[in-house]
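Of the protein chains in this complex, one is absent; all others appear in place.
Entry: chain A
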Amino acid sequence: MSGQTSPIFGNLDWSVTPFTDVLQHPGTSTIIGAFAASVLVLGAIAAVALFTRMRWWGPLYRNWLTSPDAKRIGIMYIALALIMLARGIIEGFVMRAHQASALGTLAQREGGLVAPDHFAQLFSTHGTIMIFFVAMPLLIGLINFVLPQQLGARDMAFPVLNQVSLGLTAAGAALVMISLLVGDFGTGGWTMYPPYTGKIFSPGEGVDYWLWAILISGMGSTLTGMNFAVTIFKERAPGMHFMRMPLFCWTSLCVAIMLIYAMPALTVSSAMLALDRYADFHFFTNEAGGNMMNYANIFWMFGHPEVYILILPAFGVFSEISSTFSGKRLYGYTSLVIASMSIAVISFTVWLHHFFTMGQSAAVNIAFGIATMVIGIPTGVKIYDWMATMWRGRVRITTPIVYLTGFFLLFVIGGLSGIILANPSIDYQVHNSTFLVAHFHNVIIPGVLYGMLAGIHYWFPKAFGFRLSETWGRRTAFLFVGGFVFTFMPLYVLGLMGMPRRSPTFQNPDFLPWMYIAAFGGVLMLCALASLIWTFWTSYRHRAALAVPGGDPWNGSTLEWSTPAPVPEWTFPCIPQVTARHEWGERKRAGDPWKAPAEYTDIEMPANTAHGLLIAIATFAFGFAMVWHIWWLAILGVLAIPGLVIFRAMRIIEPRIIPAAEVAEADGRFRQLVASLPAATRADEETERNRGVPDIAEFAG
């Protein structure tokens, strides 16, 4: 980076790419950096070539990028998350490989695969990506896809706003991605604590990449939360009382409320840090009355609710699959609702346990320690409820159930290590060690990742019309379980032995065996990723054999299983009248669930629009310009956003009308198809005989 800021290119010049680094300082670290950038560039070129060759640009634009349909938006969120997941897992593997080779000596302090600064970028991007651009888009995507279908609604309350939210998330993800190629990312971890991330200790673009990615995608998440909440409060089908909602809807409601109240804290802490860095404010500086502890305080006001934002949708998924694949009604519905809401509320009262060692009084620490332990109670209630749901059920060991079992075994260990850390006197000993790293991976991987992958496996046929391969799905699940155990259990031991977290090197040879085990776990995680990709590919190739056009492959009890697979854009031919908690199950009990509605009416759908796409482009340009101090582009971007909003507000936008005849025709064809398909029994579920029409005599949920 040159000292002078150019009026046109800002701080950008040719020295910012990893390719120049590798020429100037050849070594494993710069080679890995250049390799990652090459993968990004070549991947982008390959994608462009593929889309051009297959003539997919038109369909991509018309059917996806401009679609306000929540189901498509949900699928795009999940696609984004899976791309980012690939990068996150590979980074995790590089870190494990580095630490396995990072034993230093007194003479040669630093060794290993990557340079210390590169290692710091790796754990910072890994954390940022996994939390904000994998876990968040996964759960927001899944909720987008499932929530309206379960509520008996056609779409979200604000479909175009939904598009904007996706655009903002994608713009943030793009900023993190482009930091691979242009410049460096920050080295302050995913939390970016000042004063280290202030201007004095972290000059340059790294922290700014993080700041703008977080501010932009955080705005998107706030709007998403608001959209979910309004959808749940105002868009439920007639008769869908709160206590009739499927549990996934309840956990979505908790998530919505938490997003609304927690995301602003992140916005404030990041905006304050941005003001410190760009305008010399003194919120978190060492001098002139700044107070860096206030950053940790505000950040974790967001950060702690955030971990429950991540976990609650997974709890919703586990509630659905434990019941469906056990052929039993969910045990303790009311207690699960109360437990979810309790978790949502208590999660706002524990944030201080992230900085027990900051120096506040023992009394304050104890209060927050107790609150932290209390949150284990509703979580425990849930685990017992799911186990009771499966107890004496006819459990089918499908992929989601493998994930659920892995979750049972591992999440409880992670939860218990959390209770240990909630004790401030123990926290003083092990905080900032890899014990903590093991703990939070132990709740987030078996909780969020397994939950979301189980959910994807469960609802995939609804989105695309064919099931995912059970064989490969189970292999992937076993690899993720094994990969987790080998990677993170050693970190508990290492933490107790005194290995600090985020350390690029260590001098104690006793650590090495554990590092090797963890690196082996990293290999298993890579295999799990490959297996996940292969699951999608092989299922796509065998899509004819796996097709479930009947739309109800698992003999489910909630409304989304009443429609064809893939689900049509209007979801329901007419809005269902709900009379029971498990509406679709009750209809099966009553016999003839696939009865056609008495009459069809015209359906109003929101018209396609490029609004969200344009806002995403403007915000990405703004974020990139702010990172590189390209002021003219930043001003242009920041003016474009209200300009686009006002331009849209000025126009009268007519909804798209789907005529009743068209709906009646499509629906009639579906009902004929269902009547013609053979009913599949539970034993047939994984075979070609499962065409999405289950034997309703077997329904017992």
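Things worth noting here:
Operating definition for what follows: contacts are C-beta pairs under 8 Å (C-beta built on N, C-alpha and C of every residue); 3 or more make two chains touch, one makes a residue touch a chain; residues count from 1.
Note that in this section contacts and distances are computed from a predicted model.
Remark: of the listed names "Ribose transport system ATP-binding protein", "Pyruvate dehydrogenase E1 component subunit beta", "NADH-quinone oxidoreductase subunit A" or "Cytochrome c oxidase subunit 3", the one matching the undisplayed chain in UniProt is "Cytochrome c oxidase subunit 3". From the set A:G27, A:P116, A:G204 or A:P264, the residue in touch with the chain omitted from the display is A:P264, counting the whole complex. Interface note: of A:F119, A:F248 or A:F283, the residue touching the hidden chain in the full complex is A:F283.
Touching the missing chain, out of A:M226, A:V402, A:L532 or A:V663, is residue A:M226. Screening A:V39, A:L275 or A:A679 against the full complex identifies A:L275 as the residue touching the chain left out.
Seen across the whole complex, the unshown chain contacts chain A at 157-158, 222-223, 225-227, 229-230, 233-235, 260-261, 263-265, 267-268, 271-272, 275-276, 279-283, 285, 287-291, 294, 298, 301, 642, 646, 649-652.
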